[in-house]
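On to chain A.
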Amino acid sequence: MEREGTVRIPSGCAIAAVISRTGRRMSGESIVRSMVPMHERSNGLGGGFAGYGIYPEYRDLYALHMFFEDRTTRKNCEAYLKEHFEIAQSEYIKTRKIPSITDEPIIWRYFVAPLPSSLAKLQLDERELVARTVMAINGKMHGAYVFSSGKNMGTFKAVGYPEDVGVFYRLEEYEGYSWTAHGRYPTNTPGWWGGAHPFTLLDFSVVHNGEISSYDANRRFIEMFGYKCTLQTDTEVITYIMDYLLRVQGLSLEEAARVVAAPFWSTIAQEPDERRRDELTYLRTMFPSLLVTGPFSIVLGFSGGLMALNDRLKLRSMVVGEKDDLVLIASEEAAIRTMEPDAGNIWAPAGGEPVIVRVNEGVEV
Partner candidate 1 sequence: MGVDFIYPEFEVIRNESRCIACRVCERQCSNEVHAWSERRGVMMSDESRCVNCQRCVSLCPTRALKIVRSDCRLRENANWTDATIKEVYKQAGSGGVLLSSMGNPNPLPVYWDRILINASQVTNPPIDPLREPMETRVSLGKRPQRIERDDEGGIICDLQPQIELSMPVMFSAMSYGSISYNAHASLARAATELGIMYNTGEGGLHEDFYAYGPHTIVQVASGRFGVHEDFLNAGAAIEIKMGQGAKPGIGGHLPGAKIVGDISRTRMIPEGSDAISPAPHHDIYSIEDLRQLVFSLKEATSYRKPVIVKVAAVHNIAAIASGIARSGADIIAIDGFRGGTGAAPTRIRDNVGIPIELALASVDQRLRDEGIRNDVSIVCGGSIRSASDVVKAIALGADACYVATAALLALGCHLCRTCHTGKCNWGIATQRPDLVKRLNPEIGSERLVNLMNAWRHEIKELIGGMGINSIEALKGNRLMLRGVGLTEKELSILGINHAGE
Partner candidate 2 sequence: MRRVFVNEEWCLACHLCEYNCAFANSGMDDMVLALKGKPIFPRIHVEGDERISYAVSCRHCTDPICVKSCIAGALSKDGDVIRVDRNVCVGCLTCVLVCPYGALAPGPDGVMQKCELCLENSCGEPACVKGCPNRAIVYEERGERA
């Protein structure tokens, strides 16, 4: 059986997310519980979570979560990291042994800071250096895999049902102002843990439900810009697209959504505001290969917010609800009700219409 990355595995999925607009930190317990009613949407072959605001004590350092196949690989990787980074902390990620999660690799966490000398030598900003390092390790270093690389955030994922993965990683011990969750239903076994979601690069994390039909068009385009799609998953390529549009090209979230789930030309033609029509036309003409087609519902996590987005035909379910300071997003309303039984204002966003939630102005996260 080939390991994921050498083959492309389609998956169905469940997603959920919650964010506190006041920046209130919540334990991971609630998001883990939200996945229980959507158990049927996963098949035990992948689950994961991303939490934002979980490492306030290391907020200025990049948290690298890594899988290693063996100790030697870890030592080699550590030596490689030290070429460009100062490692402030290096530790096992604490897990809980449970019968439903087995065959775990070495799961490690580094908190690192790029060396100013390296940045000067390579003429890169620090985020670009981190991104390139992640690409290099994931693309070239066999047996090592970076699955989280942002600041003050972290991803936790494994082969298993998401609710078990939450228990395994002891997520009730972490507190974040924003969480996303994913349960996976791959059509064949991924063979290892890297293929589970969320998928992240820097502080961007993506959970995704669906199978996109534009995959190879998107992949072959984005790989021109230094990204390497090692997993062949939709989530991976969507993450890189978002990183490219938001970080590299400096688009706003709303603009990026207009690229990925572009309005139809007929819709653009009807746009009454000429300036806006020009912008939409420009974005579609500039990034035609980043249009994502086929069913998807994604939640993009980033520092200070979340963006939920459906494909433009709305081929996957996704609902949004609110409760006090919280905004909740999930594949099914049941997941929202599990987190907040009294959530209100529940609606299903239209295809291609991004739902962008940020923590309130002035809230430091």
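Selection rule: all candidates are chains of the complex that A comes from, given by their letters.
The rule is simple: a residue touches a chain if its C-beta (ideal position, glycine included) is under 8 Å from a C-beta of that chain, and two chains touch if they have at least 3 such contacts; residues count from 1.
Everything numeric in this text was worked out from a predicted model, so none of it was measured.
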item: Touching chain, any copy counted, for chain A within the complex - options 1 or 2; value: 1
item: Residues of chain A touching candidate 1 in the complex; value: 8, 10-12, 187, 210-218, 220-221, 223-225, 249-251, 255, 262, 264-266, 275, 278-279, 281-289, 291-295, 312-313, 315
